[in-house]
Structures are given as structure tokens and as C-alpha cells.
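A single protein chain has been removed from this complex, and every other one stays in its place.
Coming up: chain A.
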Amino acid sequence: MLLIRCPVCEMDRPELEFRYGGEAHVARPLDPSSVSDQDWAEYLYFRSNPRGVHAERWRHTSGCGRFFNAIRHTVTDRILATYKAGEPKPDLATLTGETGR
């Protein structure tokens, strides 16, 4: 079971308190009616699904209830950073450098 740091509560809490929310930084178009069918399908259904570092949404369901974002390595499950929703994605190169591996 992962320990996840909630950036709102500022605490490491067990994975059981959280709910996964899919890829982060997939913004809903501001004016959906002007988006082409193809682009809308991309928005709805297509995700990057990387083997490696992934920015993803989590919600502290059994805690503060807030959505936030995490940078997780999909191979090692290592969570490199968590940050509040709305904050910019951290620089991945810096992150991976900082943690050594």
C-alpha cells in the first residue's frame, strides 16, 4: 500500500484514503461547442499512458476531500511529488534528478 502525501493536509496517508482520478492536466475545453468531433474524442478518450513518469489526479476521499495532482512513476510506483490542483506541473527533469533514481 502506497503512502501518499496529501498536499492540502500536508501529511503522508495510506493509499486507502485516496481515490485515483486519471491523468492530470487534461483541461476541459472552455467552449466545447467549438471543438471538432475528432478533438473532442481525443479529449474524452485518449490518454498518454506512459511507461514512466505520469502526472495524475488523486482525491483525498477519506480525508480533506480535495483533488490534487501527483507525479508517479508507473513502473516503480514511486510518487515523486504531489501538488494542489491548479498549480503548475513541476519540472520533471528536476524531480527525477532530485530523487537520484
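Convention: contacts are C-beta pairs under 8 Å (C-beta built on N, C-alpha and C of every residue); 3 or more make two chains touch, one makes a residue touch a chain; residues count from 1.
Following the convention adopted for this analysis, contacts and distances are computed from a predicted model.
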Which name from "Sarcosine oxidase subunit alpha", "Xanthine dehydrogenase family protein subunit M", "Nitric-oxide reductase large subunit" or "NADH-quinone oxidoreductase subunit E" does UniProt give the chain that's left off? "Sarcosine oxidase subunit alpha"
Contact partner of the left-out chain, one of A:11, A:35, A:53 or A:92: A:35
In the full complex, which bits of chain A touch the chain not displayed? Write them out. 1-3, 19, 21, 27-28, 31-33, 35, 37, 40-41, 44, 57, 59, 61, 65-67, 76-78, 85-86
